[in-house]
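For this view, one protein chain was removed and the others were kept in their places.
Lettered A and B in written order, each chain numbered from 1.
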Amino acid sequence: MKTTIRNLSLGVACLGFALSSLPAQAWEPTHPIEIIVPAGTGGGADQMARTMQGIITKHSLSKQPVVVINKAGGAGGEGFLDVKNSKGNNHKLIITLSNLFTTPMATGIPFNWKDMTPVAMMALDEFVLWVNADSPYKTVKDYVDAIKSKPDNAFKMGGTGSKQEDQIITVALQKATGKKMIYIPQSGGGAVAVQLVGNHIDSSVNNPIEAVAHWRAGKLRPLCVFDAKKLDYKDKIAGDMSWNDIPTCKSAGLDVEYVMLRGFFMPPGVKPEEVAYYVDLFKKVRETPEWKKLMSDGAFNQSFMVGAEYAKWVADAEKLHEGLMKEAGFLAKSN
Amino acid sequence: MEELANLFHGFSVVLQPYNIMLMFIGIVLGVIVGVLPGLGGANGVAILLPLTFSMSPTSAIIMLSCIYWGALFGGAITSILFNIPGEPWSVATTFDGYPMAQQGRAGEALTAAFTSSFVGALFAVIMITLVAPLVANFALRFGPAEIFSVYFLAFCSFIGLSKEPPFKTLASMMIGFGLGAVGLDQVTGQLRLTFGFESLLSGFDFLIAVIGLFGIGEILLTMEEGLSFRGKAAKINLKIVFQTWKELPRYWMLSLRSCLIGCWMGISPAGATPASFMSYGIAKRISKRGKNFGKGEIEGVVAPETAAHAAGTAALLPMISLGVPGSPTAAVLLGGLLIWGLQPGPLLFTEQKDFVWGLIASMYMGNIVGLIVVLTCVPIFAAILRIPFSVIAPIILVLCAIGAYTVNNNAFDVVMMLVFGIAGYFMKKTNYPLAPMVLAIVLGDKAEESFRQSLLGSQGSLSAFWANGLVSTIMTLGLIALFWPILQGLWTRLRGAAGLRAAQ
Partner (left out) sequence: MSDALNESGGAGPSHRGVEIGVAVFMAALALIGVYGSLKVGIGWADEGPQAGFFPFYISLLVLISCAVNLVQTFTKSDDGALFASWAQLRKVMSVVVPTAIYVFVLTYIGIYLASALLIATFMRWLGRYRWSVAIGVAVLVPVLTFFMFEKWFLVPLPKGPIERYLGF
């Protein structure tokens, strides 16, 4: 985990090899395909996996059925270990969220993305800074000024899980504002949004899909999005606001950027033609109207990457997380 | 009444032949899913969710919610017949349901369980129909401290009930808390008590413990006493249903109280499990036959089943109107809503009238259909007890193993199931109560989480639990429940003293 450069080049080399030797003969699965979800039923990753299962079934994209299995134990560590230990199993995939990086760093559970074979990035999930619509903060500046004018620990931030993506963003926010916040972990994104509506917390960094219903109902207000560019979706959501009208946090004076990977990995030791089969399958999934609907409902960033490009992105993201986690003091004590 | 007009429109949607067919399919699938231990409602709905992809959202939710009702009904069956609760909220049903089956009153117990489930659900649906928006806003007032106070109340109303020695009860409950703490600590994101074992990452799931302690433990006890199921003589005809029905109206007060507890627990996102335990605990204290609870008292079946089903139904309300699931199954249904392109939230009631009122109408219809299906099957279920032990026991063992495996897809859990089974055998024989242990495994982790979330919010000050009227009231109720035996003693003594004085 220390020598990132070596890791990076290693990953790129692996993938480069994987792609350069694409065979002529197409491989096909011979029994049901398993998608592991390293999170509980009903969460964002689970939803995406099950939507894909439904799409593949409905459009008969694969001759074999797709099975979704949740392995949420140890912040998803259980699922990743299963994939890591299923060397050469070409009927197994895992959908990732940020716990691909945060779980091994925060808990010391021994796995790393390099223990697995990268397949494809399906999308990036966005994070938006939300406040209660009744709160006086209309813009990021109002919000940041209010934090700065008060002592430490005056603001409560709610988020999903502990030492995971939401808390990483919170720590980055603390760094940007110079004030500490109280971070209250909840078990799911929906619960976080409701806590914010109920004024039990002051702000949240919910994914768009978790909070959009409350936004439309006039209960929550988005302040900014933690991406480098604005969201693409221009349909009106609440009043005359669309996702596209939310400024980026950076442009609003809050220099924090974060997106979450929604991608697929396979166990180590699978053959390139097997990976190619799944890449092809995912490309077909992306063409369906149901997938497009899911993307626009959740205001996802629709980046799609495979091969070396994907591996490089993951390696960079790992480096980023390592820096953030280290700074926040979230790295597990060696045990 | 605009609501009523909407509701009738909903019925017209639901009563299309296609939807009625889906309803039957859903109920039957749900009962199967509920009967198989491990494959509970949440799993069943999640597994079948992608199949509904090509249906209209209304038809899809009708089928999926019927799977949910079916699973709620089905959970009671194995609890009563084999002492194996298929779902967390049927644990309390085993306390009196299984002894009833052993006395040859399985048909009666099943009828009582199904009928009270139906009553609970019906009560909750009527509440949803009439006061939905009002109730949804009430749910918003529940922050971490309020949620903790609800768990606290659930523990307090159940604790101190067992007839076993107090220190054995304490040991049993504390071990339950300890087992519940194994795995990831939600608040700090740290692993604890796993000692580097990968198999312990997901901790001890309640279902594994229950399948082992109750199911396997019971098989071992039966073996020790010789090969026979004492429930052999179960009456198996439909008359038993009507005989039981004649008896049930007597318990209207109990039902009403259980309905209210259930609705409240379902809306505050505590869910069906605390509701069933709380309702059982309170019923035991208030009932005249409280001393007979645990020995096959029909009230001990009515109370938890009514509350669990009322809570399970009411839990769908915060899901629809706030997008926050009140139960794991509701969480999966919520995912379904999003997949079908519906946004759960305050606007769903105005924007998707067809869907919402179709769902509410299907709650009425689904439960009626469910009740008919399960009641007609009562003789069949009761007849299962006639299968000789040496045939049914290995099949139960196999189904338990499959159930234990499917909870986390982890073969180690199957080994743990057997360990819990042996532990259950020894604990039962040495007079350690199992129920407090199970309650602690189910709720301990969540209670600790909400406790620590509250303290995070209040910066370590315990005043969070007395910060507003709502939380203080619930905490006070909890304390009253905890010290109820003492208070009761004081009360009778005071009254006795006053009576003496009056006499003098």
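Quick notes
Here is the rule we go by: a residue touches a chain if its C-beta (ideal position, glycine included) is under 8 Å from a C-beta of that chain, and two chains touch if they have at least 3 such contacts.
Not measured: the values here are computed from a predicted model.
Considering the entire complex, the omitted chain makes contact with A, B.
Contact with the chain that does not appear here is found for just one residue of A:32, A:88 or A:269, A:32.
Residue in contact with the omitted chain (choice from B:21, B:131 or B:395): B:395. Within the complete assembly, B:175 is the residue of B:55, B:175, B:248 or B:467 that touches the hidden chain.
Screening B:146, B:198, B:299 or B:448 for touch with the missing chain picks out B:448. Seen from chain A, the chain kept out of the figure touches residues 30-32, 34, 65, 67, 69, 182, 335.
On the side of chain B, the interface with the absent chain consists of residues 32-33, 39, 43-44, 47-48, 165, 167-168, 170-171, 174-175, 177-178, 181, 185, 187-188, 190-195, 216, 219-220, 223-227, 388-391, 393-395, 397-399, 401-402, 405-406, 409, 411, 414-415, 417-418, 421-422, 425-427, 429-430, 432, 448, 452, 455-456, 459-460, using the contact rule stated above.
Throughout what follows, only the chains that are shown with their structure count from here on.
Work out the mean CA point of chain A and of chain B, and you get 33 Å between them.
Across the complex, chain A is touched by residues 42-43, 46, 49-51, 53-54, 139-144, 183-191, 194, 196, 198, 201-203, 269, 318, 322-325, 328, 331-332, 334-335, 338-339, 341, 343-348, 408-410, 449, 453, 456-457, 459 of chain B. Contact residues of chain A toward chain B in the complex are 40-42, 46-47, 50-51, 53-55, 57-58, 68-75, 77-78, 81-82, 106-109, 153, 156, 161-164, 167, 182-188, 190-191, 193-195, 197-198, 200-201, 209-210, 212-214, 216-217, 219, 290, 293-294, 297, 330, 332, 335.
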